[in-house]
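This structure is in structure tokens; I'll ask about it shortly.
Note that one protein chain is taken out, while the other chains of the complex remain in position.
On to subunit A.
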Amino acid sequence: MFALFFVWPAAIGLYYSFTSYTGVGPARFVGLDNYTSLFADSSFYAALTRTLLFTLMVVPATYVVSLLSAVLLTSEYTRGKTVARVIFFVPWLISPIVAGVIWRWLFGENFGLVNYLLLQVGLHEVAWQSNGNLSLIIVVIASTWGSTAFTMLLFIAALKSVPKSYYEAAALDGAGPWHKFRYITLPGIAPTSFIVVLLGTIGAMKEYALIQALNGGGPGSENNLIVQYIYRTGFERAQIGYASAASFVLLLILMVIALVQMLVNRRMEANR
């Protein structure tokens, strides 16, 4: 099964990426043509840059917010943790499609709650949908909102496994909360942090449903992400060979990112 649905598609995908296959008829071998035209295609670059930009914003945002909420949920100083946990989890349950609808509803230009509130406090309405950068930021917010709970769960498990005696020792040495967090908590959850960043990066690089529901990659095609690009060329324009080439570029990028992160992780562990 594994071979059938992962190894085999990968292999024929690699083969088709060298052909001009359109889904029907014979696949004509065209060598590296797909790759050369891909690297000459400005909309491919645009999609790639947008994807990287999106990843660079989502991953740190999710990391910070979910770590903060995990710390607060495991802290002895907070009240009402049970209710808070349930509420934090709801966004994770909501499908990316519905999440897209929710944020579109909040940030609508003529009817959204956010613009209404801005007007109430005497500010101007903001063009959330027709400004490409702003609409990307909304996707970042929505994505962070939706993926916090899962990451938070990983952090909670990690925080619980940091030995309590370290904190007691630090307290005797007169360490403040920030020092404890910086020198005990952060190193203690380092393996989890690594996983979170890795999974987050991979997840963000292949985001599709949320952006599709939120703004359809718009305004125009300004916020098309890489998977959208693959979907459009492969399934709407039936250039399967070309889309396969784009898939492989994405795959290669993911692998490089994963390798770099693993190397950095190893080096950090060696230094400790």
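Throughout what follows, a contact is a pair of C-beta atoms (placed from the backbone, for glycine too) under 8 Å apart; a residue touches a chain by one contact, two chains touch by 3 or more; residues count from 1.
What we mean here is this: contacts and distances are computed from a predicted model.
Missing from the rendering is one chain, named in UniProt as "Carbohydrate ABC transporter permease" (options: "Helix-turn-helix transcriptional regulator", "Carbohydrate ABC transporter permease", "Sodium:proton exchanger" or "Carbon-monoxide dehydrogenase small subunit"). In the complete assembly, the contact with the undisplayed chain comes from A:111, out of A:39, A:111 or A:183. By the touch definition given at the top, subunit A reaches the unshown chain through residues 1-2, 4-10, 12-13, 16, 23, 65, 68-69, 72-73, 75, 77-81, 83-98, 100-106, 110-111, 113, 116, 145, 148, 153-154, 157-158, 161, 164-165, 168-169, 172, 191-192, 195, 199, 202, 206, 208-209, 212-213, 216, 227, 230-231, 234-235, 240, 243-244, 247, 250-251, 254-255, 258.
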